Structures are given as C-alpha cells and as structure tokens.
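Every protein chain except one is present and positioned as in the full complex.
Our next item is chain A:
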Amino acid sequence: MLRFLIRRALGALVVLILISAITYGLFWAVPRDPAMLSCGRDCTASALKIIHHNLGTDEPIYLQYWHYMVGIFAGRHFPVGNCPAPCLGYSFDESTPVWPIITGRLPVTISLAIGGSVVFLIVGVGLGMIAAARRGKLIDKVATTLSMFMYSMQIYFLGPIALAILVYGLHLFNNPAYVPFTENPWGWFVGLLIPWAVLATIFVGAYTRMTRSLLIEQFQEEHVKMARAKGMSTPFVFFRYAWRGALSMIITQFGMDFSSLLGGAIITEYTFSLQGLGAFSVEATDKSDLPSIMGIMLFGAALIVIFNAAIDACYAVIDPRVRLN
C-alpha cells in the first residue's frame, strides 16, 4: 500500500511539474503584455519596462520559470512587495500576491462544492439506486425522464429563473450570499441554498443515469447472479455485491467532479455573484491578469491530480485487485 501511494505521489508530482511548465510557456504565448494592467494612462515602453522589472518579468523565460517554481516553496521578493511561500506570482491587476487571493476565495468555493455535492450525491445516486432496483417500473421511468430533463438544464438558465421566482417573485429567500460558516452557520446554509440546488441539478441527472446503469450492469455479473441463486436477500445482494461493484466508478466520477468544482464553479458563482475561485478565474481572464490565471490553473490542476491520487488510493481499499496491478 505504501509503495502504491509513493508511486502515485511521484506520478502526481511529475504531472504537476509538466502542467506548470506548459502553463508557464502558454502564459507568454499570449500576445498581450500583462504589464499593461499596471501601466496607467501613459503606457510607454519605458513605463512598461519599469513594471516588468517590478514584477520580475524582464528576465529570460527559463529563469522566470525557475524563480516561479522556487517561489512556490521559498517565497519571492518583488520590488513592489514581498510574496511569501507558497508564492504563485504577483497579480498585475490587484497588486498583491496571488496565493492570498486564492485562499481568500477558497472558502466560498469549498462551501459551494461541498453543499452542491451533498445534494447531487444524495438525490442523484439515490434516484439512480431506486430506478435500478425498480427497473422498468413507473418510478424508474419517472426517474429516468427526470434525470434526462435535469441533465439537459444549464446553470445560466436555471439560476436566473430560480432568482426570479424564489427571490424576486415569491420573496421566499434573500439574495444568495456567502456568509462564513464560522460566523453564522444558519446564514451560511440559507445563503447558499439556491446556488447548491441549482448547481446540483445538472449533476443529479448525470449521477442518476450513471448509478442506474452501473447497478443494472452489476446485476448481470455472474457473482451477483450466483448470490441471488444462493437465496441471499435482495437488499443484501444489492448492497453487498452490486452496490460495491458500482461504487468505484461513482467515486471516480465524483472525485473528478468535486475537484473540478473546487477549481471554481464558474457559472454558478457568476450567476449568484459569489466571489469564489470561478469568479476569480473569469475576472483574471477578462483582464488578462496572467499571474492570476497561472495561479488558478496550477491550483486547479493540483487539486485534480491530488484528488485522483486519493481516489486511486480509495480503489486500493475498495478493490484489492488494484494493489496487485
């Protein structure tokens, strides 16, 4: 198990280094000088030169990359200010290190991701299990149709409608807002209820269909049929054999979805004016604040790689064959 984890960790590290190198290369392929963001009105060549020096972008690209990587572990000092480790660069637009911006926005994104995940896991997986257990029955058809409907929905469509009806029409809720959980748990819950519901909707459809099809597939497996033939109870067979067989795929998909959400639920955050990583990535892209874009990219990539490694570790627990492979 330890060897497996070490192997996965080293693999993840290589992937992250590759991503960082490629991203950094692309960073400078963009035909926009990010220094212009800090350049005011008289943006002459000499003014740009000063800003490039301030932000350390006047060095050869390989040296910049090296300093960037070192800065992640050791921090950096720019003429315009200190950037403590882990330094993911200095935002041209915000005149502040990127890492504190990311960590400042992370609670919003984590709250959104966790709440949305809880909703879509419970509802989506639950509906899928019921549909599989009652395959061909009315409830299966209702669940399948409903999941198809939800799967075809878009957040940018559902969100404004939810606001128009629940907030501005019926006045059942206040405008969605993020309140730190540590300050006001009830305010946190109520403020994010609509975003959670809307975010979960599109996932519910996908998870319902996935769970249903995986379970039905499991029902056809020889070992499940054998268990039934031996007279084991339906619930026991369902959860002990079929469910466990389907679980690894559900976890895999959930791991990827959850890590993507932690990278920022862009449309949901924008729709509900929540200042998470998704909104930050949109703002940074809109302004071509390349250090910020770079930071978000790396952070998001790291999350996905780490979660995938964690999921692989979970496999080893769920499915002993993984260790042998």
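Criterion: a contact is a pair of C-beta atoms (placed from the backbone, for glycine too) under 8 Å apart; a residue touches a chain by one contact, two chains touch by 3 or more; residues count from 1.
Here is the rule we use: contacts and distances are computed from a predicted model.
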Check: Which protein name, taken from UniProt, belongs to the chain you can't see among "Deoxyribose-phosphate aldolase", "Cation acetate symporter", "Aerobic carbon-monoxide dehydrogenase large subunit" or "Solute-binding protein family 5 domain-containing protein"?
Finding: "Solute-binding protein family 5 domain-containing protein"
Check: Of the listed residues A:A12, A:I101 or A:L199, which contacts the missing chain in the full complex?
Finding: A:I101
Next item on the list: Based on the whole complex, identify which of A:L5, A:L48 or A:I266 touches the chain you can't see.
Entry: A:L48
Note to self: Which candidate, A:C87, A:M150 or A:L163, sits in contact with the chain we can't see?
What the structure shows: A:L163
Margin query: Give me the chain A residues in contact with the hidden chain, please.
Written below: 30-33, 36, 38-48, 50-51, 53-54, 79-81, 93-96, 100-101, 104-105, 160, 163-164, 167-168, 171, 174-175, 270, 273-275, 279-280, 283, 285-288
